[in-house]
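Note that one protein chain is taken out, while the other chains of the complex remain in position.
For chain A:
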Amino acid sequence: MKKVLVIEDNRDNFGLIRFALERAGYQVEAAETGSDGVSRALQSHPDLIIVDINLPDFDGYEVTRRIREGAPGRDVPIVAITSHAMLGDREKTLAAGCTAYFEKPIDPITIVEDMERAIASFRAAHAPGGRP
């Protein structure tokens, strides 16, 4: 069973994501703050990390950077969840090391499928021998 770490402080949102992921067969681990998320990510080696940009201690960009710095060479996909009003999120998330990003509101019906597709296309684009 694949393991997913979801770093999200809003419980309502977390509930929606967990519901969708578990329905798709993922094992979900939760973290409510950025620091908690980083330590869990480095300890439990999840197969996928979903991070909200708005976190109480530090933002999702910082979380992503720390995870990438703490585990160099490990290519775990990190998907960022952003809010509509935040402009330039796409660039920021990708610059921070995210694999994909999604805007709120999250549609629990399609979110898992969309994430898997985004990760697959990112992998295809960044695979050795593929486009840089």
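Definition applied: a contact is a pair of C-beta atoms (placed from the backbone, for glycine too) under 8 Å apart; a residue touches a chain by one contact, two chains touch by 3 or more; residues count from 1.
The rule we apply is simple: contacts and distances are computed from a predicted model.
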Protein that the absent chain corresponds to, by UniProt name, given "Xanthine dehydrogenase family protein molybdopterin-binding subunit", "histidine kinase", "Cytochrome B6" or "N,N-dimethylformamidase large subunit": "histidine kinase"
Identified contact with the non-displayed chain, of A:K2, A:R23, A:H45 or A:R74: A:R23
Residues of chain A in contact with the chain not shown: 10, 12-13, 15-16, 19, 23, 83-85, 87-88, 90-92, 94-96, 104-109
